[in-house]
Structures are given as C-alpha cells and as structure tokens.
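Got a structure for you, questions after.
Of the protein chains in this complex, one is absent; all others appear in place.
By letter and in written order, the chains are A, B and C; residue numbering begins at 1 in each of them.
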C-alpha cells in the first residue's frame, strides 16, 4: 500500500542510467580532492546539474556548488552531498583506485556526489510529477568541518531561497540494502584538540641535559586513555582518539617539542566540557611530571555540532524509504559516534533528515568473521579506512532514497506533502 | 719546560689571522649543509687547502675532501674535521645564524672545519720546522655515520698514503679553555633502531573497529624506558633515546601504522645485544597486547663503533696540549655517551687520538644555574640543541691543539717524534 | 485517585515506630559484618520476624534467614533484603559509625534490613487487609555474589513455598524522595577477574637480574585502560575497574609476583566475552614484553547476572509507589552499571521488581557542587565510599515502598491483585 511519493519515486528511477553513473563514480574515485580543493569534483557536479536543467552557481563558500529548479508553488527542498576526500593512501586495490598519492575517497563522498547527480537528473526529468522548488547542493570540506559554515557565511540562503527542509545521506558499513533512520540524535558532536608539549632538546646521548618531549607525549597519550575509561560514566557515550602524534627528526636528537592532535566525540555539552577539562588537567600534570620548561599549549579547534533529526521529518522519510525498499530495510542505528557539519546548513532551525545507506559488498560482508551483525560490522573496512570500498551496486538505491525523500517533502500531483 | 713540539706550535700560531678565521667560521655557520650534501662547505675547505699549498682532491666518498703536503721523510699524520650540519631549526639569535630554515650547525662541525683550515695553513707556513707527510681531511656525513666509511670505501688510503696516526677534535660544552683527553674508551657506540607498529586504521569515532597504532606506539615508548631502568645494570653505561615518533595525519583518522626511531649508546657489544633483544621482546609484547594484525618491523640500522684512543698516542698529545695551554687545562672526561664514526678511518688499527675542546662562552657558563661543574654542564646548551652556540674565541686555541698535536707526531727539527 | 493497595499501605504505615527503627538501624550500622559472617545481623532480623509473628528459620545458605506468614489464599510474595557489610574503613564521622575497624556498612544494607523488619511488622499487623503468603528473606553475602546462590542451593524454595513474585530495593545516591524504577534491564552484569603476574624476584639494587613484577603489573594496569577506551564501542556500556593491586613486602626486595583483582560491568554477554578476551591478550602481551618466566594466571571468578525487571510487575509496583509518594517521585534511572545477585533468587524465571530509593541527605545534596542532577550525583558520596551515609529520614519511606509493593502483589480485601 505505497504512498504516492513512493510510487512516483519508483517510476522516476525505474530506468536509471546505471553504467553512466558508474563511470561518473569511478572517475570521482580516481580523482579525490582534499577539503576546499574540490575544484574538479565541483566542476563535474555543476556540469551534471546544468545538463539536468538546473540554474547552477559554483564557488559558493570556496568550492561549493548549488543548482536550483523552480517548479511551481510548494515547499523548497534541499538535497546535499559533501564532496571532499581524505589524506589516506588507498589500499583497496580497485581498478579505479585513487591516482593521487596519499589522497583517497575513504569516506564515500564520491558516492554521495554521484547519488546527488543521479537524483537531480531523475527529479528534473520527472518534474511534472511534483511542484515546489528543488535545491541541489555540493558542499566542500565536510571532513574539516569548514564547508557548511563557509557556504552559510557566503550567503547561500540569500543567493538562493531558504529551504523548508534539508535531506542528506551517508554511505556506511553494513550489508547492502539497509537504510538507517533515527528520529532524533543520530550523529555526535566532534571537537578537535591540539596539544604541544614543550621540552628542552639536546643530544640523544645526554637525556639528563634535556626534558624529553617524546617520552612526555607518549606518557600523555597513555594517560589520556583514562578520560574515557575512568572519568566518563559508562552510560555517557564518548570517544577520545589521538589521530596524530609527531615529534623529532632524527634517531639521536631529542627534539624541543612534540605535537598531539586528538578528536573527541560527545553527545552532550556537559560531557564535552568535562573531557576538555580533563585533557587540560592531564596535559598539565604530565608536563609537570616531566619538568617541562613551560606549560603545554592546548588549542580547542574545529568542532562539529550534534546531528539531531527532526522527528516528524525523519519519520516521514523513513516511511517512504520503507515503502520503496520493502519490509525489513529500515533500522534504527542508535546514536552514532560519527559527526557531520551538515547541521550547520540548518541555519535558524530548518528541519532536516539525515540517514545512512549501508554499502559493504555482500561478498565482503559474508566473508567477514563474526556471528552477529556487530561482530561483522567491526570486521569490515569502515569509513576512513584505506580499504574502504563501498559497493557500486548501491548507486541506484542511493538515487532512489534521495528521489523518494524529496518527493515525500514536495507537493505531489495528489498533494502528497 | 716545554717540549720542542709545544714551543714550535706556539711559534707557528703566534700570529694567526683570527679575523679571517672568524669570517670563514661565520660564513660556514650561516650556510649549514646536511649530511652528504656538504658541497659548498667542502669547496670552501678545498680552496683553503689549495691556497695553503696542499695537493687537494674533492668528491672522495661523496663530498669528502683531502689535501696532502709531502714534506720530507717522517711519519704520515692525518688531521680530520667533519663537515655536516643537522636538521635543527636554529634558536641562537646569533647575527650569523643559519640562513637555511630547519638546518643548523648545532654540533660545532663548522668550528671543526675552521680549526682544520687554520691548522693546515699554519703547518704549511711553518713547514721548515718539521718533516713528514701531512694529510688534512674534511669528512662528510658524520652525523649519519656514513662519511668515514664512504671515504674508506672510496679508497682514500690508496689514493693517498695511509697515515701512521690520526688526530681529531670536537667542540663540547664546558667553560672554554679545557682540553679533555682520555687514554682509552672516550666515546660510546651508537646504534639506530627503527620500529614500525602495524595497526588497523579507521574512523576516529569507532576505535573498536581498529587496532590503534598511535596508542600502541605510546605504550611502547613508555615501556622502552624499562630497558635502561630495569634491564641494564647500573654499572653498565647505556642510553636509549626515542628521537622520533610519527603517526597519523588527521585528528579524526586512526592511521594504519606508527613509526618510532630510536638510538642506543653502549660501551660493550654484550650490552648492545642485550638492549636490542629487549627492544625486540618489548615491541613484540606491546603489539601482542594491542592485538596488532602483524608483528612490528624492527630494523637495526646505522651504527657507530666505540671510540678508543690509543693510550700512548693520546698521552703524547695530552702532554703537548698541557704544555701549550698550561697547568690545569687537561682533564679526563670519563667515557662519554656520545659517538663518532671517526674510528672507521682507523682502517686496520691505525692508532689515533680524539679529544674535546670546551667551547661554552664564559658569560653563558657563569650565568648557568648550579653549584658545580656537572650542574652547570647540564644547564648550558649542549650539542644538537637549537641554542648550541660555541664561543668563537676558541678559534685560535682549536688551531693550536691541532698544530701542536700534529707536531708531536711528526719529525721535528730536533727529531721530536 | 489511589488504588486500594496504595490506600491500605498508607493506612498500615501511618504510625510506624520510627524511633525504634532508628535504634535498630544505628545498632546494625555500628556492628557491620562481612559477607557470610552476618551472624549478629541475621539473629537480630530473625528476632524481629518472630516478634511479628513469622515462622522463622535461620542458617539457610550460611547465615540467611527466612520468615513466613501464611495468611489465606492468594499469591506468595517474597521481600528480600541483603545483610552484609564491606571491608571499608568508615570515614563518615557519624555518632553511630562502625565500631569494627576496617568494616563498614558502606552500601546501605543496614538500611535494607531495617526496611524489611519494619515492613514485615506492618504487614503482619495489618494482615486483615490482605490474603496470600508472605516470605521475608534476609540474604547473606550479596557483595561477594555468593548469598543468593547459596540460599537456592540450600533448598530455600523446597523448605518454603516457591514465591510468585520477588521484590527488593536498594539505597542509592540522589536527593531523598525519589524511587527509581525501570521495566527491563536495571542493573548490569558483574564479573571478577584475578591476574597473577609471575616475575623473578631479587635484590632491589640489581633489577637486571630479575623480572620486575611490580613494574609489569603497573604497565598492565595502564594498558588495561584501553579495553574500555579503544576496544568497546561508545554505545556499549562497560566498566573495567582494578579494585586491588598488591605486590612486594619491602622497599628493597623485588618480589616474585604481583596480583591484580579487577571487576567488569557489562550489559551483554558479547561485550563481556570481548573484554575477557582483551584482558587475556593484554596480560599475555605485557608479560611477554617484561620477559616473565611464565604466562600470567588469569582467573575469571565471581560473577553477577544482569538484573532485568519483569516489565509488568515493575510497572505495577512503580504505579503504586507513584500513588503513595505523589507526582514526580518516580524516575527511570536508565540501565545502571551496578550489579546484584538478587536475580539468582528468581530461580526458574520468577518475575521480579527491583528499585532504588534515593537517600542522600538534603543538606548534603544541596551543598554538593554542580548545576544539574548528574553533576551533583557525581559529587556526593556514593555506595562503597567510606563517606557513604544515607539519610535515616528514609527509614519510614523505605518501609512504605515494601508494604505498598507487597500489597500490590497480594490479594487485597477488594481483590486488588
């Protein structure tokens, strides 16, 4: 008993140009671009928008691109894809692996871009089935948390009509064919912290004349493990990851300083503040223990907000996805520790829905060790892994999710929204 | 009651061109060159040798340079200076500070080169006071342990007559005016070890799906402290320094591997082997604890031999230095933990003497906190420190040490050697 | 609009002998007894049961005590209190503080016993208001996880009629006047693990001839922090606490072994197994790193099951508590990390309800730093703290919870159950 939106979506995506989408996807995957340098990617996406009949503007908030299709009265719906890649050396062995050393689409943004291009085309082709205004948006620099804010600051909602609802989706590990929705908190806040430990350098053979920042940083990293293991209640969900440590140049020179870059994931401001306080205290204590000549520099940097779906909007989208893909395809993933800057596009409280599309190839999933979903989930390559390789067979489904989601928000022939 | 060698040395160095030596020194200090890239330095030194009348060959063992002065029958004496700088960002604030970002003469090799240039000139000018053959040698890449071996492999002792005795000196912290001799072990062996920890990368928000190499490397560095603190007897002199640690690129990406570069200082093969065994065991244990997908890679790399002065030779040089500089200027530093590749030039067991010239400016020394020599020694900038700034007033004395040392080994007018 | 059970409970507890209950409570608090040694406590409770007209048997499962009141047809309802104290040195400064050095009622079991004695008396006195069979049970050794199992093994349900429902309650931090119910998982599983690290002892001045188990145990404890911080997903609730570490006798003797006692809290078997596997792996790795002469002994010992309230039963009890204490007194605490052996009394799947009674004195609560409930919760003395001092003003309310809970399960005059 499908809704008009679901039926229309199935119609509009019945004959998707899958080989062309695959070519587009593989080309994007071969040519990953780091945050705020997505020139080639943005140009390719803008071409698609224009070809599909959208008025398209590039260079918004750096390398951002927006297309608009005004199609009569009705709500303004924005579909968003992020475009940037990561400084990861690809290890997938795919024929279309990255050709840029040290840079890789290890988070699936190439898939997101392809999905959006496909949906923009399908919705334009079927514009007689709906009315309203469609905004399609390619966002730069999601990984660094800069892109959404940059587009807002570049007045995207003054240059285009402000949307009534935002939709976005993300590739995720899991057996293909599932769509994870959650009416409320779905992604965590993320905060970067940088620590510089100041020691006193010298010759490696005379540590007694130095204050060794390498050793100090190492003890600091081990001590930071207690923030989560001892200071945050088990019921509070929190992660502290030291993603980078760097000190010294030579085996036999004790350097003057060491640098640690860490990232926090939290679901409440109170826990975030508690963790930052603990980090400051631990860094101060470890540098005191080491006898550092001065206190460590601690910089609280980039941060991402919590992603909290509007319950009504998300339930509406989840319902149409359940109709499109069938019983048992919708699951509630619980609050995830991942983070997004997508909520920054919800300037002024625009309701939004953000969901996951599982994309681990069936062969990989079935071969993964483990008896249940969680064990297998932990065993397959996850986002940011150098072996992350989503299944291209999710290209058509990812277009359908966007098309049906958009239709559920726009005014349909039967006035569905 | 000075020996003829001491008297002659004082004569030959009575009117040293100190301002010119200072210009030469400051120019070298301004233009430091990393190991095996000492092109400018070697050319400048070769110019000096040639100007002083030496037949000079460059490009030996890479960027090495050798000058020869045949001056009648008698022994062949080799004077050696090392020429390379370090990847250290200078923080001295000197007017003649390094103009090459990230590279600095932080170990005094510029002083060594200047001393040798001055001595080569003085000995040539006074060639009627001695007979024998003088070899003056600018060695590349002491810091990396490559240079001496490279010159031997490049047949330096076939292209030039093999020397009967080798002399070398090094700038060291300490109040200026002291000459540290030791008839036996004066410098330790040095061994580089590289460790690569293999984890499993992934998203920083999902550590449970990864094996975190940053955390593993940090625990490993803390665990390595026990090699010296628990496994080596207090009477055995040994140092283990982790000079470099490096892992990851981004706050929120858990990388696939971490790299640690460490250096050992030892005074016996037995202790060296024991330390390497302990490092292998500890790295294996920590990677097992972490659940690493494979064993760590452990590479035993560059090494320097023990520097053991020939007792007779060293006592002879120490005696002449005592005569030249006066009572109370010679001290026994005990075995140092520093290392040299100079012994590699002693191919086949050529006797040698290697000594230190203290070079901390008096003002710096007097202002250093501490009540005794050892405390002050620990407080002043040591070799490899970004603030290492030896006193240019040691230029003339460092020429005198070489000239008197050489004369003590050559045949004098009175047949002193 | 109260139910008959609530009205009757308020009637039966209108004139509780509060001063006598306080005397009883203070006497119990002064005389704490460790697990399975609750001789004095059990005798005092049995006296109360007998005085209230219960047929009472002592010595069940060690020091357990059970009283029975057969009161016509209807369900059999069991009310349970645990009786044992802890090896903690009291620091409350209370006038009725423990007189037994090193032993303290630091978990409120003295309050539980008093509550049960009061409820047994009140329900007996009002036996004309209900029919059915009442079992009142004083359980030994909850803290060690032995007591409930020991009573079952001692055939308590053959010597007494098996109950249809079990009720139990626990004092908890929080401002007095709240009753925490949860229809489902309310307490976590608990597992004890013991690790013995085998080193090689010797003289403290010659660590090089030993394998130091003190240092090995210390690194092991720091490494174990990563089980929660890196290996368990943030959404999984888990705690690993090392409650005891012990090694050595003298400053200058390196001992042969070190002992670590740790406790896990988990909410699923999968996470529990994962943690035990990680502990084994980490202990093996650390002992390998140390060069231990043999593998560590790892013993998985005492465990407590998950406490999962029967939803229907718990909701019924929560409803009557809401009626007795008024609007806003019932809260859902979420799944707690604490553990209970109470579920072991639910032999064969008897439904049960287990709830918390907040008991932090208002003065203490108000003075606690923090802006919200969670911050204050973290700041006040918690169970097992040497300063844990529940408010005696909760004596009457804790009797009312049991009486109303029992009446909600028994057959009332109006046939309420």
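Just so we're on the same page, a contact is a pair of C-beta atoms (placed from the backbone, for glycine too) under 8 Å apart; a residue touches a chain by one contact, two chains touch by 3 or more.
Owing to the predicted nature of the structure, the values given are computational and were not obtained by experimental measurement.
In the complete complex, the residue from C:26, C:58, C:100 or C:256 that touches the missing chain is C:256.
The omitted chain makes contact with just one of the residues B:222, B:252 or B:359: B:222. The chain not shown here is touched by just one of C:152, C:185 or C:242, and that residue is C:242.
Contact between chain B and the unshown chain involves residues 222, 225-230, 233-235, 237-240, 265, 270, 334-335, 337, 372, 374-375.
Residues 205-208, 210, 212, 215, 219, 222-223, 226, 229-234, 236, 278, 281-282, 284-291 of chain A touch the missing chain (whole complex, contact as defined above).
Panel shows chain C; residues 86-88, 91, 143, 188, 190, 192-194, 200-210, 212, 214-215, 217-222, 225, 239, 241-256, 258, 261-263, 265, 301-302, 336-339, 377-379, 381-386 of it touch the chain omitted from the view.
Please note the rule applied: only the chains that are shown with their structure count from here on.
Set against the Cα centre of chain C, the chain with the most distant centre is B. At the interface between chain A and chain B, two copies of one sequence, more than half of the residue numbers in use appear on both sides, so the contact is built from largely the same positions. Per-chain Cα centroids separate chain B from chain C by 67 Å.
Spacing of chain A relative to chain C, judged by their CA centroids, is 44 angstrom. The distance from the centre of chain A to the centre of chain B, with each centre set as the mean of the Cα atoms, comes to 51 Å. Within chain C, residues 222, 226, 229-230, 233-234 each touch two or more of the remaining chains.
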